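One chain of protein is taken out of this complex; the other chains stay put.
Chain IDs A and B follow the sequence of writing; residue 1 opens each chain.
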Amino acid sequence: MAEALRSAARAPGRPSGARRPAPRPAAGGALPLSAPALVLLLLFVILPTLAVFGLSLTDYQLGDDALVFVGLDNYRDLLGDAGFRGSLRNTMVYAALVTPASVLIGLGLALLIEAETRGRALFRTLFFLPVVSLIVAMATVWQYLLHPTIGPVDQLLRLVGLPGPNWLGSSDTVLASLALIGVWQSVGYNMVLFLAGLTAIPRDLYAAAAVDGAASGWQRFRLVTWPMLGPTTLFVVTISIINAVKVFETVQTLTEGGPNRASEVLLFTIYREGFVYLRVGAASAMTVVFLLLLVGLMLLQYRIQDRRTHYA
Amino acid sequence: MSAFALRDIAKAHGAQAVLKGVTIEAAEGEFIALVGPSGCGKSTLLRIAAGLDRPDAGTVSMSGRDVTAVPAAGRDVAMVFQSYALYPHLTAGQNIAVPLAMRELSGAQRMPLLGPLVPGGRARRADIARRVAATAASLRIDGLLDRKPGQMSGGQRQRVALARAMVRQPGAFLMDEPLSNLDANLRVHARGEIVELHRRAGVPTLYVTHDQAEALSMADRVAVMIGGTLLQIGTPQAIYDDPAHVEVARFVGNPRINLLPGRLAADGAAVLAPAAPQEAGPGSVTLGIRPEALGLRACGPEVAAAAVSRLEFLGSEVLVFVRLAGSGEEAVAKMSPAAAAGLRPGCPVALAPAPGAALAFAADGARLPAPAPARIAAGAGR
């Protein structure tokens, strides 16, 4: 979640640098105050990022003393690598499963809570609980819940006469099962963002909509809520996609890419290539692809946001 | 030697010149109000005086010492801000003590909890507390010292801000519209109080305001700035009666001075020529007549130069707005209710300026020598 939130750079209605401060005196204290951040930023963000690009053009293996420049060979290999393509595909499928579900359920819960007068804090707390829970720990619990023989979910299904699937154990259902856990974990976060967006809608707009003849709740939702939530929705969708693309913990903990590589996702593949097989050059090329994917998503968000600035 | 002087101050923000060479010198104990419309550069000038901004050119000096390059912390000035700028996390008493603590306690002595244990810390702290209490008492806020700014009214906050400025007896006071966040009643009351405090402290004061009434009523001298230029500096009376520039005349006085097209006749007399404003030629001037000097004479339609458009009753006086025939411009006359008794909207009237009341300004705004008493040119202007 850390990195997901990092990308919260631009939020709905808060274009960065909207109001420049009045020109300040050129105070001598500025550089000393920002120097530590500048140095650390170069050291731990900028240089490593450049290094990834550099390493992706080499055959470097961890432990080697020398490296050879191989040009775009690593990228060419990636194109022909069925495993990597499968990993990319799995990541996309996972994101395609998690994003709509977690966004829509998050929105639905926010609307329900907003409409309810009592117990708001209780429901909000309960739904938010997974966001602050150790994902490695909760994944372990989910593995038990979805266990094909002793897990309560399948036992419940058997009780009503349905065959319980082998959730995490079958290549057909493993991505969906991971997505289920992903949705469970992220719904609360999306809900809270939507709640904040809902609170920001002026009450008068609902009154005006009612006066203008929007009689049903659905009409008011279409006329006021949905358009006014536009920027929030865009932000939540982007964050959800980025989070889904970064899925790692549950895969590493529960499936290690299996069964039959059906749950190998991008970060898991990069991790294994770089830190288990120690092929840093190849892993760097994969990382570059991953980074470009993130940049592409952010650019897409900016594009859409710019086209709909009338909300902001 | 002036106590506080700004000489030839120039400042530009990017390509835009904000101050175009402004000079203001304050004598010992003098109260100078710097007045002008918003955006005229008066706040920038004050910031330069405080050392919060550096001028592009010009010098700032205090008691003969050049302090242009000295930053705010090193200058012996105190400032009251429009927003009061009280530290929200400190109580009123702590706020007032900050300038003393910063200047008189060492870093170790300022430390919370440990500070009093540092040698000398306890005695100095006691001294500071005593001076804070004394200043607070003189402003009658001694009951508020334990409250935080969020728990005080606007008027109380303003007093705390004043106390914070006064407590260290600075070499100069700078005030940036300190009354503009108070409601109207409180503001008039606070004017008198600030003047009184200034008399007692005897420190040169530069007071920035956009309210000309405030400037006229408080200051020893008023400096009128418009568009980055100091147009005139003088006593309130001189600024009002004898403005050096049409903009000064326009800015000072409420209701605004009547500025009417006119010309100078061959004999040197100023002639109001309401009917033909566009025929600007040699000899055409702008005539400024204060509302209280613009008399009105009720007359028949045959000689009417104007008609009453509306009246505003203010109690002790009445404002009579008239629309001039021909040009359609509006002028206002201030008169006693008795004098206005016969006037109704629609009444035809003739303008009758008091003898010698008209001020003539050239096309570029500069003041012209006093013209002979104004005449009214009726009808077509001749």
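To be clear about the criterion, a contact is a pair of C-beta atoms (placed from the backbone, for glycine too) under 8 Å apart; a residue touches a chain by one contact, two chains touch by 3 or more.
We adopt the following convention: contacts and distances are computed from a predicted model.
Peer 1: Choose one: "Carbohydrate ABC transporter permease", "Multiple resistance and pH regulation protein F (MrpF/PhaF)", "Acyl carrier protein" or "Transcriptional regulator". The correct choice is the protein name in UniProt for the chain not shown.
Peer 2: "Carbohydrate ABC transporter permease"
Peer 1: Return the single residue from A:131, A:176, A:210 or A:262 that touches the missing chain.
Peer 2: Looking across A:131, A:176, A:210 or A:262, the contact with the absent chain belongs to A:131.
Peer 1: What residue numbers in chain B mark contact with the hidden partner chain?
Peer 2: Listed in rising order, the touching residues are 47, 50-52, 71-73, 75, 77-79, 81-90, 98-99, 102-103, 164.
Peer 1: Given the full complex, what residues of chain A touch the hidden partner chain?
Peer 2: Residues 1-3, 5-9, 11-12, 14, 16-17, 19, 21-34, 36-38, 40-42, 44-49, 51-52, 55, 60, 62, 105, 108-109, 112-113, 115-117, 119, 121, 123-138, 140-145, 150-152, 155-156, 159, 184, 187-189, 192-193, 195-196, 232, 235, 239, 246, 248-249, 252-253, 267, 270-271, 274-275, 280, 283-284, 287, 290-291, 294-295, 298 of chain A touch the chain that is not shown.
Criterion: only the chains that are shown with their structure count from here on.
Peer 1: Measuring centre to centre with CA averages, how many angstrom lie between chain A and chain B?
Peer 2: Here the centre of chain B sits 58 Å away from the centre of chain A.
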